[in-house]
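For this view, one protein chain was removed and the others were kept in their places.
Our next item is chain A:
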Amino acid sequence: MTLAEILPYLLKGTWVTVEITLISIVLALLMAFLAGIARVSEHRLVRWIARGYVELFRGTSLLVQMFWIYYALPMLGVEMSAFTAGVLTLGLNIGAYGAEVVRGAILAVPKEQYEASIALNFTPLRRLWQIILPQAIPAMIPPFGNNAIELLKGTALVSLITLHDLTFSGQLLRNLTYQTADIFSLVLLLYFVIALFITGVVRLLERRLGVGLDRGGMAR
């Protein structure tokens, strides 16, 4: 097969990879903010639960987690499709890394800002929403970008739980044609293109969100 014949097959798999990446990123962001904010909570129990989640998902392998959720969890009566299992694992795993980013960025907001919002008698929720997060979010963007690339690379593992993604398409085509070098070069290149796209989006966000923010002279 020529490359022009191979490409359409791979693009189908690419679409699945993109889908999984996007949905997992949403879930990962949600978990990152939930757990990251919980990590700096005033309640010890909330902090401990978040800490347990972060340590558990950062301490074990992504692939082991995926196999556990896909193959072992049904034995406990929880069954789900390979797609759900893949997205869930990726979201929870990268979310745990993201939680540390959120925590770090929140803790980096100057202490006076907390004190001022307490002095103004803001409710904790309003303090978080209007004072802390708007200042913390720009600092989260670059590390979130790295996490998104990690997530993209992690999506390749869903091929091992039978999902027909880009990597899986590459494998199938290889079994069919034995043009190993061509196919896997093309697969790698497609992943690289998606990664470049993510990097581009992150740069754009960085520029948009960084505007007009006074970071105590750090910016200049």
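Assume a contact is a pair of C-beta atoms (placed from the backbone, for glycine too) under 8 Å apart; a residue touches a chain by one contact, two chains touch by 3 or more; residues count from 1.
As a working rule, contacts and distances are computed from a predicted model.
The subunit not displayed here is recorded in UniProt as "Amino acid ABC transporter membrane protein 2 (PAAT family)", chosen from "Hydrogenase expression/formation protein HypE", "CoA-substrate-specific enzyme activase", "Amino acid ABC transporter membrane protein 2 (PAAT family)" or "nitrile hydratase". In the complete complex, the residue from A:Ile131, A:Val187 or A:Val202 that touches the missing chain is A:Val187.
Although one chain is not shown, part of chain A still touches it, namely residues 55-56, 59-65, 67-68, 71-72, 74-77, 149, 152-157, 159-160, 167, 170-171, 174, 180-181, 184-185, 187-188, 191-192, 195-196, 199.
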